[in-house]
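Dropping a structure here in structure tokens format, bear with me for questions.
Up next is chain A:
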Amino acid sequence: MKGSNDYILWVDNVIKTFEGIHALEHVSFGVKKGHIKALIGPNGAGKTTMLNAISGLLPPDSGSVYLNNQQIAGLTPDRIALLGLSRTFQLVRLFTINNATVLDNVLLGAHKHLNPSIFEAMFYRGRMKRKENEAKERALNLLKFVGLEGAEDALPGTLSFGNQRLLELARSLMTEPKLLLLDEPASGLNDAEVESFIKLLLAIRDKGITILIVEHNMKVVMKIADDIIVLDFGKKLAEGTPEEISKNQQVVEAYLGTQKNSCKVEK
Partner candidate 1 sequence: YAQAQKVYKIGGIFSLTGYLSWLGEYKKKAAELKVELINKAGGINGIPLQLISYDDTSSPEQASKVAQRLISKDNVVAMAGTASVPISGAVASMANRYKIPTIINSGYAVDTAKDPFLFNTSHKTDFAVVTAFRYFQKKGITKLALLMPIGPLGELGSNVARKYAQEYKITIVGEEKFDVKAPDVTSQLAKIRTMNPQAVFSFTTGEPAALIARNMEQLNLKVPFLVSHGNANPGFLKLVANINTEILVPSGKVMKPDALSDNDPTKKKILEFNKSHMEKYKEPANYFSAELADAIDLIVEGLKITKSADPVKLRDAIEGIKNYPAMQGVYTFTAKDHHGTKPDDMILLTIKQGKWEIPK
Partner candidate 2 sequence: MILSVNNLNAGYGRVHVLKDISIEVNEGEIVCLVGANGAGKSTLLKAISGIIPIMQGRVTFRNLDITNSRPNHIVKEGISHVPEGRQIFGSLTVRQNLLLGTYIRKMKKEEISRLFNFIYSLFPILEKRLYQKAGTMSGGEQQMLAIARGLMSQPKLLLLDEPSLGLAPLVVETILNVIQHLKSTGISILLVEQNVNAALEIADRAYIIETGRIITTGNSKELRENDEIKRCYLGM
């Protein structure tokens, strides 16, 4: 399986334990290139832990993670990022010290292209400026793309919660990722805003970026996911297309409930 070129990400038998809590137990799944895959499950099921294991924030205790057929389990987040993976966080984590602006935040996403050094900063300022200007242009375009046009000089702390989310997304896109991990990106958006957000995600996919998304908003999940994996108490509960999952009795009991609020399959 892992040799297959269809899969950009392959997670094999991953285990993660915290002080007696089995956050992930023998989880395996794959994400196909160009797909949007959703990772869902009850609170505390281990979804964020899984994203952390993949992105290197908290490496798995055992098991393997392959990104484009390359083993990445145990690598540091920066190495993994250089291989083309980027992510957002469940609670937004923006850079705010020293009055860093929205633009600064997005430009940070270009780090791996700029790759600055002290020597360059001191003695080759012209060359650095040029690279920086190119990046700036791209950053402004991305801000426009996510809908934060004109906010580039604001301080991230003054944006509303939802806009901070969008900023995080722009910053991640700036790294030109091949695979994007999103942790509950739609939380805090109202039903109307969710609609435009869905469009945004689809546009990102159309740029050729694969997405693995953790989300509780079933409207989003059912609308955009090509396939879904469900975790419960650290174990894989089910995997399949949105139709299959929404009919799966176990999933309904453990997670979806009566679905009277939002979940409708609209594909």
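Note that a contact is a pair of C-beta atoms (placed from the backbone, for glycine too) under 8 Å apart; a residue touches a chain by one contact, two chains touch by 3 or more; residues count from 1.
Inclusion criterion for the candidates: all candidates are chains of the complex that A comes from, given by their letters.
Note that the structure is a prediction, hence the values are computed from the model and not measured.
Colleague: Looking at this complex, which of 1 or 2 sits next to chain A and touches it?
Modeller: 2
Colleague: What residues on chain A touch candidate 2, complex-wise?
Modeller: Its residues touching candidate 2 are 18, 21, 41-49, 90-91, 158-163, 184, 187-195, 216, 218, 254-263.
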